[in-house]
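Note that one protein chain is taken out, while the other chains of the complex remain in position.
So that you can tell them apart, the chains are marked A, B and C in the order they are listed, and the count of residues begins at 1 in each.
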Amino acid sequence: MSDIVTLREAIAHLVRDGDCVAMEGFTHLIPSAAGHEVIRQGKKDLYLVRMTPDLIYDQLIGMGCASRLRFSWGGNPGVGSLHRLRDAVERGWPQPLALEEHGHADMANAYVAGAANLPFSVLRGYQGSDLPRYNRNIRFLRCPFTDEELAVSPAIRPDVTVIHAQKADRRGNVLLWGILGVQKEAAMAAKRVIVTVEQIVERLDAPPNACILPRAVVSAVCLQPGGAFPSYAHGYYTRDNPFYIAWDDIARERETFLAWMRRHVLETQDFDEFRRVLGETQRKAP
Amino acid sequence: MSDIVTLREAIAHLVRDGDCVAMEGFTHLIPSAAGHEVIRQGKKDLYLVRMTPDLIYDQLIGMGCASRLRFSWGGNPGVGSLHRLRDAVERGWPQPLALEEHGHADMANAYVAGAANLPFSVLRGYQGSDLPRYNRNIRFLRCPFTDEELAVSPAIRPDVTVIHAQKADRRGNVLLWGILGVQKEAAMAAKRVIVTVEQIVERLDAPPNACILPRAVVSAVCLQPGGAFPSYAHGYYTRDNPFYIAWDDIARERETFLAWMRRHVLETQDFDEFRRVLGETQRKAP
Amino acid sequence: MNYTTNEIMTVAAARRLPDGAVCFVGIGLPSTAANLARLTHAPDALLIYESGPVGAKPDVLPLSIGDGELADTADMVIPTPEIFRYWLQGGRVDVGFLGTAQIDRFANLNTTVIGPYDHPKVRLPGAGGAPEIASNAKEVLIIVKQSARTFVKTLDFVTSAGHLDGGDARERLKIPGKGPVAVITDLCILEPDPVSKELTVVSLHAGVSPEQVRAATGWPVQFAANLVETAAPTERELSTLRALQQRTALAHGTATASE
Partner (left out) sequence: MNYTTNEIMTVAAARRLPDGAVCFVGIGLPSTAANLARLTHAPDALLIYESGPVGAKPDVLPLSIGDGELADTADMVIPTPEIFRYWLQGGRVDVGFLGTAQIDRFANLNTTVIGPYDHPKVRLPGAGGAPEIASNAKEVLIIVKQSARTFVKTLDFVTSAGHLDGGDARERLKIPGKGPVAVITDLCILEPDPVSKELTVVSLHAGVSPEQVRAATGWPVQFAANLVETAAPTERELSTLRALQQRTALAHGTATASE
């Protein structure tokens, strides 16, 4: 059953060093505020999972929170590389990052299998690809009925899934809409679920067959308006494309990255203060 | 790409003798009009599939349209037995009916696997049940990662899936809402899809993340208001509970059943005439 | 206050559903009991129906497993595959509430056939969701009228696993859930013995004799040493149940919706 708590409390109580953590979002509703709070609290040795690791994963990796990453596409969408991810993989800074690399279809399947409490997922794919040569967790089995060969992967069962959503009601039921990505499956697959929301309302007033996470599957709901910045929340605010472009410069060098993280994340109390400080530093910038 | 045609044309062109046919609906949106039309056109040797065969399957079986049934619960919901199904199974009348029996979870999984173009589905189940002893299509395999034993079933890939929905637009996109059952999966799993609808509109005006079947997966859309009777269409009309109760008497004996089918289905042109005749015979009844 | 055997059965079953529990509800008696629980001591029970509604709060009892009332009052309505895959198999169901056509001394259930499978005397509706509810729900409650025809020595067909041949049989098969924890009938309440897992009468409804229970059971049924009498329905339980059934009869034009 979900409690409505502060993000600081939720991360402190529900994310543990060494946990397998999925902070999902397919360019929409990315849980940036929660990512910052994980960094502020100095969580270590996380096994991060995500189909599309982007800026917050770049930050977590660059700040030394993660030792392992299961993913299928790691980049700055529409911009280019994630420099901190690359630095960790190419040069082991600030620490080596073990990669478990899959394709999107396989990752999506593996979340579905996790949500369904199955130990593995089945995929028609990877024929001719080198990925199975470098990822021993991609295996093959034969269909017991047709003898076809199919790829299998271990289900994803995060210790904690963290997502951002538009609304929760006071009882902790969560509503999201628009581009859903794999958030629902990632939540259903997890042992614990943290959801930051734009708004807490009396009644969700959801349309029929809307995408809802009932309080029975949510561990904590945290009110954090704007918590998906620089991503967007459909119906609330749009994507801050210039920030994605600016991130390329911030993250390119270790020193500028560390200085930025110090000033904007480590030295701020929460995401609201982060937004204020960011506004100030952006106004000062040329 | 879907064409908007009459139900008579759709059944004539898209349902063939010997086909594997899924007419799905989980007490809501049952494609009764389409079922009648299959009977009127005298289709034979159908391999029927459905989680919850109810009145229309009782009618199809009693009229000799089916030789095989894959299912998980066959009854008159809230009332009792399907007498025509029982007569076929217990006494081979009007012809023997081969049963392939599964549990609901397994059937739902097998539709999902069919929709995903996989040859089999994986289930955590059937431990201790006699079902696998009588259904050789329920088998077991071991997880390549954990060595756990899991049940597998052949995916369901109907030649034709027939469903009823609330709305289509003029281009053939279909919208349904309320209790969805396995309709979407059954449609996505099928080679051909027939959808009868309450209404054809200019624009669907669907809420975000609604359950839609795009025209790319629909073969034919047929306007048939009331086509789910005696089941219901959420937002249009409610379930005719007395008819379900009345069916128990109609179907109990072969003679009453045949007389009723002759008068109401075989001797009527379409579902609209069926409804008119049924109104008349019901008024005459005590 | 007078009450019928059906009423005490329903009330006794409802009491076993803890508040806040996620409950997978079958149609008929289980649905009546689960909703009575929701309307009395368990307002936060989350009722799931296999057709898709999660958190249904029907004002009148559904006649079918997919009544519109369930969708209208639910927290959400999801496709049936998600119910079985993400909720039931996902291990998120605390209590599975089942009926049955036949039950044996280890609470194994038959809803498939009476007689041989290939030449049945009576072809029953079949498994439905029961086998996986019986294996994946954390615990299972069974509500069924008791008679020697229903409580049989040997099932004609094991549709859904109870405690199989008893003892640690479920653990040995690595079945996830605990299995049946209580069978509530119109005569009594039975619970599996902690070790042998054989069903044992732990509570008799008022006015029911051990002989009546024996006569309605197809095996030499065991009685607990500390056999008690089932607490009579409270006025609130009874009035809530009767109001629910009255609303239901009025809505459906039938008095049999709760059977």
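Rule of thumb we're sticking to: contacts are C-beta pairs under 8 Å (C-beta built on N, C-alpha and C of every residue); 3 or more make two chains touch, one makes a residue touch a chain.
Only a predicted model underlies this, so the values are computations on that prediction, with no experimental measurement involved.
Visitor: Of the chains you can see, which ones touch the chain that is left out?
Guide: Visible chains that the missing one touches: A, B.
Visitor: Of A:Lys43, A:Lys167, A:Lys184 or A:Arg215, which one is in contact with the hidden chain?
Guide: Selected residue, touching the omitted chain: A:Lys184.
Visitor: Using the definition of touch stated at the top, determine which of A:Gly62, A:Gly103 or A:Pro154 touches the missing chain.
Guide: A:Gly103
Visitor: Check the options A:Glu9, A:Glu148 or A:Glu253 and report the residue that touches the missing chain.
Guide: In the full complex, the listed residue that touches the missing chain is A:Glu148.
Visitor: Using the touch definition up top, pick the residue from B:Leu7, B:Ile212 or B:Met261 that touches the left-out chain.
Guide: Looking across B:Leu7, B:Ile212 or B:Met261, the contact with the absent chain belongs to B:Ile212.
Visitor: Using the touch definition from the top, which of A:Ile39, A:Val112 or A:Ala206 touches the missing chain?
Guide: Considering all chains, including the one not shown, the answer is A:Val112.
Visitor: Where does subunit B touch the missing chain, residue by residue?
Guide: Looking at subunit B, the ones touching the missing chain are residues 1, 112, 115-118, 173, 185, 188, 206, 208-210, 212, 214, 216-217.
Visitor: Would you write out the residues of subunit A that touch the absent chain, in ascending order?
Guide: Counting only subunit A, the missing chain is touched by 26-28, 51-52, 71-75, 77-78, 81-82, 85-86, 89-90, 101-106, 108-109, 111-112, 123-131, 134, 148-149, 178-182, 184-185, 211, 232, 234, 238-239, 241-242, 244-245.
Throughout what follows, only the chains that are shown with their structure count from here on.
Visitor: Among the residues of subunit C, which are close enough to touch at least two other chains?
Guide: Residues 71, 77-78, 85, 89 of subunit C each touch two or more of the other chains.
Visitor: At which residue positions does subunit A touch at least two other chains?
Guide: Residues 117-118, 208-210 of subunit A each touch two or more of the other chains.
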